[in-house]
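Supplied in structure tokens, the structure appears directly below.
Missing here is one protein chain; the remaining ones are kept as they sit in the complex.
So that you can tell them apart, the chains are marked A, B, C and D in the order they are listed, and the count of residues begins at 1 in each.
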Amino acid sequence: MTMTLSDLLPLMPLLLVTGTAVLAMIVVGIQRHYTLTVVVTITGLLIATIVAAMMMSFTNQQVTPLLVIDQYSLFFTVITCASAMFIAILSYPYLQNLQDQREEYYLLLGVATIGAVVMVSSNHFVSTILGLETLSMSLYGMVAYPVHVKDSAKFPLEASVKYLVLSAAASGFMLFGMALVYAQTGTLAFSSVVELVNGETAGLGAGFSIVALLMIIAGMAFKLSLAPFHMWTPDVYEGSPIPATTYLATIGKAGMFVVLLRFIEASDALEFEGVVLVLSLLAAASILAGNLLALLQENIKRILAYSSIAHMGYVLIAIIASFYVEGSISIEAVTFYLLAYMIMSLGAFGVASVISSSESERDHIDDYTGLFWRSPWLALVFTGMLLSLAGIPLTVGFIGKFYLFFAGVEAALWVLLAALIIGSGIGLYYYLRIVYRMVLKADDATTLTSDGAASLSAYGVLAVLFVLLLILGVYPAPVMNLIEVISATI
Amino acid sequence: MLDLIWLLPTFPLLGFLSLVLTSGRLPKPIVAAIGAGSVGLSFALAAMIAMTFLGSGEDYYIVETFTWMSVGSFTPGFSFYLDGLSLVMMLVITGVGFLIHVYATGYMDEDPGYSRFFSYMNLFVAAMLMLVLGDNLVLLYLGWEGVGLCSYLLIGFWYTKPENGYAARKAFVVTRVGDTSMAIGLFLLFAHFGTLNIQDLMHAAEIEWATGTNLPAIAALLLLGGAVGKSAQLPLQTWLPDAMAGPTPISALIHAATMVTAGVYLIARTHVLFELAPDVQILVAWIGLITLLMAGFTAMTQTDIKRILAFSTVSQIGYMFLGLGVGAWSASIFHLMTHAFFKALLFLGSGSVILAMHHEQDIFKMGALRKVLPISFASFMIGSLALTAFPFTSGFFSKDEILLAAIELEGVGFWLWLGGVVGAFFTGIYTFRLMFVVFFGENRGHHCEGEYGGWNMSVPLMILMVLSLVGGFIHIPVEAVFSHGEAHEEHHASLLIEGIMIAVPLIGIGIAYLFYGSKTLSVENLMASSLAKNLHKFWNSGWGMDWLYDRLFVFPFMWLARINAKDIVDQFYGLVVEINRAAHQMIVRSQTGYLRWYALSVATGLVLIITLGVLL
Amino acid sequence: MILVILIALLFAGGVLAWMSERVNPNLPRSIALATVLLDLLIMLTLLGSGDSGQWIASLEASWIPRFGISFYLAVDGLSLLLILLTAFLGIIAIGSAWDEITERAGFFYFNLLWTLAGVVGVFTALDLFLFFFFWEVMLIPMYFIIAIWGHENKNYAAMKFFIFTQVTGMLMLVSILVLAYFHYVQAGVFSFNYHDLLNVSFTSRVEMWVMLGFFIAFATKLPSVPIHSWLPDAHSQAPTAGSVILAGILLKTGAYGLIRFAVPLFPAASMEFAPIAMTLAAISILYCAKVAFAQHDIKRLIAYTSVSHMGFVTLGVYAWNEQALQGAVMTMLAHGLSAAALFMLAGGLQHRIHTRSMPDMGGFWAKVPRMAIVALFFSVAALGMPGLGNFIGEFLALLGAFQANIWLTVVSAFGLIFASVYSLWVIQKVFQGEYNSSKFDDSHLSDLSRREMLYFGAMMIGLVWMGMYPQSFLDLSAGTLSGLLSATADAAVAVAEVAQ
Amino acid sequence: METIPIEHGLILAGILFALGLIGVLTRRNIVFVLMSLEIMLNASGLAFIVAAARWGHAEGQVMFLIILTLAAAEVAVGLGLIIQMFRKYQTVDINVLSEMKG
Partner (left out) sequence: MTTLFYLAGAIAVISTFAVIVQTNIVHALLYLILSLLSVAVVFYVLGAPFAAVLEAIVYAGAIMVLFLFVIMMLNLGQHTREQERGWLAARVFVAPAIMAAILLGQLLNVIGQLSHDVEVTRVGVFEVSALLFGPYVLAVELASILLLAGLVAAYHLAKK
């Protein structure tokens, strides 16, 4: 199965993103111009988003063994590109005063997006590794981006080193696991793993397959920062510039989750009781550890980091449920929750990003004291995002959690649901802590907004996200229908 | 005419509302006019109704106004039931009530809470009328609680003194214990008969319940609980003496003439039930007897003029209970009425004394007042004679009937009678102890300027004097009410017994004279022994009942409340929070910041999940 | 359609009030008042337009077809009573906030109206998802009311309130989902419609667990021992209007949930569970009365008495006969007024002398006689004086409960005694005794103003009305309740047979 | 040609992988850490080649090529970071990178 011309059409979004990155590189090569680079990047991502969205209705195709361009992958391509675009917009004011070359950042962002698009379309080990590593490689650069700035308040270098070393080790696990699978089945496509499960090769106990699968899952769990592979998360989040953190927390997580979903679904890995058990333990441990760790944190980024650990645990419940539930409800749950998670994480980090800049990051909880009275709209958005993370109605987070509960109930995963409830209960505490700080009376009444046209666009992003948050929270039916349709393709 | 019966409670209620809504802005004469006038109107109406009713020859008359609530079969209405019993009660309440109101217009003249006082009083009369006129137990309960509330408000009328507030709360809470028991009784009755209409209930009970079975006994016991609370009988008698903290007209109206006898009314009203439960009925008699004796002992040791009268009230209600217990229903009601006359007289008289003595209530700080306060003396004299059942005073006839009914009872009747006679002996002693100490002897230093107040205080006293003297000749028309219940209408007592009953109180008076009048005998000698001192102390404290209840109920409750003020359940959740915090502190230490540690954790995680995955 | 308007009006009014703050800081309160008044008027039009026991008005529109969720609102007599109470107390709450809330008034009234909107939604929703949605929606604005305008320990209180209700709410969500799933298994389609879910059948063990999810959520809101401890903190820290809403309305949503959902959906399990629920009720009544007595903080005291009084509601609901249910409903209404009034008085006192500590108070009768009389009235109402609404409720509840469980009723009846102990204690501590101004700042101690008298007067009239002629209220809910009773009659018989 | 037991090849890869892991976990010198990571990646590559040999496929070799690419890129970025680190801290001790914790 080689490439043909007809394969190029489904690849359009990917090609567009690649083109954007290349174009940006050329622009940088000709003339370093910050705004122009940003505009090129944003425009390219926007076009890719639109094209991907338009293609959704008619594209469903395997392109070479590596990529599958179906509605599901296009859906996440849209989300990925849109998120990347939002992050690019948010980065623009943030990096404006960086005393360094700023253009490469957008280059890295573009390339990372390529990796992410590949990941969400991948159903093959080779494309998984390539997408993942492209994404990670760019993120190493983005995380460490302000490394040259003297006396920067944060520790981009430390973050990047920790991320690189641990991530590479995790990739090693994943690769070794893949090798074991390959040794047994002889192909590198996800679907090959079914043969492991069905025991077509004689003479092997289940042990071999389980070890192979679990090594792959461990690698993925690391990227998703599931406990006990979570420890890097807060440090990397805290050390990175906020837009990079945002990228890591949203696109990085969602891309990996789509891979995990496809892998689990295509491979029937859950046929092994051991795998189910381990995934359940990972989910429960992540929920509890993430929430408990966040409990008394004073740093917003760390709180969000820990909470993302917990949230990944929540979604994992739906993945486990998919094994027990007929129909696609749990896949829909995963999809919807990921969408919700993207919106609320983008929004939460977005607010932090708007009131911060590369030279002064405001990520301590005290920086938000009285925000409600100083910058009411920002505070409103932030409150909305936090309440959504906590799963309160009127927000998309509630619908997401509702989906998870539904999947969990159908699969009768009572223990995990109990963990979900306890975790959400603990979670309320630290989300509300932030909200409470915001409604406190401020000591100084200065508004925390950087003005100018640059941040205007960032405000626009926040507004869009907030509206999405509410619309999907109040009238989710259209999106649900869409997700129901696309989930059937998995 | 009879259909206007609903106006009876309405007049005082309107008085209450107009006084409350103007809240003290009216001038005193108008307040007095509204306060006393509304009750006067009621009395006039009551009198006319009484005449009409007696003239009509009917046994009873029902006036229905509107349904209070209708929930399934539970449909109590604001309906009034008039028969001989409620007629007597209605007249006593409005009549004596009106006199006391008039008296109070003078008595409270200088009090800043004049209007407040009369509003409470009016509310009380309204509630009391509800109590006795209601045709169902729920309406009765409405009045029952209403009078309790007014009692509370009026005992604590002078609110700046904390002990008055304490007394008021004590009165309310102790009676509420009884009320609760009564409420449970109502639930029980409703659960069995599906109605709380008194007449329907009584008919149903007679038909469905056999005499001496458990259910009527329990129901009667529960109602008895309410009755002993309201009427200050054992074991809930402790509140009444403290209730004297209120203004004296209150003591006269509420704590002597009307409210405290509500228990007697309740038992009389539901006598069918008690007849179905003979054990409980005899228990009523014993309660009455023991109470009257205990109160008699205590009254002899008191020095506060109002407390002496209070214990005597307890004691006299004991007689009424005794009468109820032996089935002398109409005798008890008769005694209720005469007691209302003479006890109101005594209290109002003591009120005059107290005012004249500038709010001094210790009898040993008074003396030789008969010259200075002739009207008070006269009222006390007549009241005391009636109280001690001096022949041909009102108290004589009523008490006589009760005791005669007691002795005719088979079995324990003689002992009940004997106890009653002994009680009468004590009554003589403590009543005339009071008389001799206060009105005879020498003045003990306190200056007294003579009678206080004008006609509005003296006229009611005089009317009550007359009633106390001749009240015994009034015939109460209750035969129809108790027609089937009363075994003995005519008493045929031997001369010996009659003689004893006449002589014993006189002996008591004589002894009082020897100790306090002529000083022939010395109280000091009597008090010399330590046994006597301790007994005196014991009796003086009301047989230690307060002490006992403090330790049995009040202190444990306060202790429980105090140790658990923070709510132990809440502390449990505090513990949950602490556990979470501790877990956070513990787990957050794993985030050391060291890369190698993180790497080790990743490796450990891998090993862990592989091991688990393979093992399971 | 009228139901949507009811809710949407409140939501919109809230936003408008918030926005209007920029124009004039006094505008929000007027807008809020106008909104709720308008709402009340619309509700009153529903009064005449239908027979009790029927759905007076309803609206059903598809909302989330994926799960068979519809936007289904409907009102019957019971709901109507409760939304009327909501609007009435909403007005009272706005009145109590009129002068008290001066900072960020726009946002305050926004939150107030949104809470009311959530509550009206809860009382009218007949789709369980929608019900849960509103159930949670009312929490957030309430959280803000406590957290922003509360007193010294507001963060703790607001947090506790939120976490308690939210966590137990999630248990209910799980139960709702199990219910919906069973419906799916049995009927083949997803549905959250109340009427559909009434037909779901269970094995008894499952039914018990699912019922417990509902019960715990409702018992938390009610609240009932042992999940009551959020309430004293929330009440004592909330601003007056917040306490009014909390005590007057929010607690009633729990009781409403029990009557409308917990028992009818799971009749057999509820009957089986009734002795335990009634035991909890009895414990609530006695235990919280006792704890109330020990409090120094006047608002905490009133809060504990609320728990105690709501115990009668639980008792009545689980006795599940006509008198008991009517008693529960009447207690809800009467307690709504009396507790709201008491909190307003406590709030008024705090506003005047800046303390809630009762040992510091005393002898206020002479200083503020009108307030004293009003306080006396509502204390007496709270202790169950016949002639006032609370008596009707508690008496009926006990009367009905006696037929279901004699001993628990007898024990609960002792609550009447305790109620008199603490109610009179408050009067004694605050209004009687010696006046001592050294313990607090009495420069602002003034008697009730005309406006305050208006609010209290309205509530007093309400209580007397309920006490003297409760029939106007009983008639409204009678149809609904008898409908529920007959619907669950089979299950009751079955359980009784098993018990024998 | 002779036969080679495939499991022995995989075991060799496993041993190398474990040794690499030990290196990552024990060394404080960040250059050593990076080298140990290379060992791990290389071991994975070896495993792919062994597996490919079992099937006589070229796909395993493709995967190896990709691992090679990724190792190269990772080393480039990693060494860049090391240079920055050395500039900032004048040391290659990774324990200095522990300013964020908790």
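Heads up, the rule we're going with is that a contact is a pair of C-beta atoms (placed from the backbone, for glycine too) under 8 Å apart; a residue touches a chain by one contact, two chains touch by 3 or more.
Quantities reported herein were computed from a predicted structural model and do not represent experimental measurements.
S.K.: Which of the chains on display does the removed chain touch in the whole complex?
M.R.: Counted over the whole complex, the chain not pictured touches A, B, D.
S.K.: Would you write out the residues of chain D that touch the absent chain, in ascending order?
M.R.: Here the touching residues of chain D are 1-12, 14-23, 25-29, 31-32, 34-36, 38-39, 42, 45-46, 49-50, 52-54, 56-62, 64-66, 68-77, 79-84, 86, 92-93.
S.K.: Residue-wise, where is chain A in contact with the chain that is not depicted?
M.R.: Touch with the absent chain occurs at residues 1-3, 18, 21, 25, 63-67, 101, 104, 107-108, 111-112, 114-115, 118, 126-127, 130-131, 133-134, 137-138, 140-141, 144-145, 147-148, 160, 180, 183-184, 203-205, 207-208, 211-212.
S.K.: For chain B, which residues touch the unseen chain?
M.R.: Residues touching the hidden chain, for chain B, are 600, 603-604, 606-607, 610-611, 614.
Throughout what follows, only the chains that are shown with their structure count from here on.
S.K.: Can you give the whole-Å distance between the Cα centres of chain A and chain D?
M.R.: Centres of chain A and chain D (C-alpha means) sit 26 Å apart.
S.K.: What is the distance in Å between the mean C-alpha positions of chain B and chain D?
M.R.: Result: the chain centres lie 95 Å from each other.
S.K.: Any chance you could list the residues of chain D touching two or more other chains?
M.R.: Correct list: 21, 24, 33, 94, 97-102.
S.K.: Among the residues of chain B, pick out those that touch two or more other chains and give their numbers.
M.R.: Residues 588, 591, 593, 595, 599, 603 of chain B touch two or more partner chains.
S.K.: Within the complex, which stretch of chain A touches chain C?
M.R.: Those in contact with chain C are residues 332, 373, 387, 390, 392-394, 398, 402, 405-406, 408-410, 417, 420-422, 424-425, 428-429, 432-433, 435-436, 439, 475-477, 480-481, 484.
S.K.: Quick one: which bits of chain B touch chain C in the complex? Just the residue numbers, please.
M.R.: 20, 23-24, 66-72, 74, 138, 141-142, 144-146, 149, 152-153, 156, 159-160, 162, 165-166, 168-169, 172-173, 176-177, 179-180, 183-184, 186-188, 190-191, 557, 560-562, 564-565, 567, 569-570, 572-573
S.K.: In the complex, go through chain B and note every residue touching chain D.
M.R.: Per the touch definition, chain B meets chain D at residues 588, 591-596, 599-600, 603.
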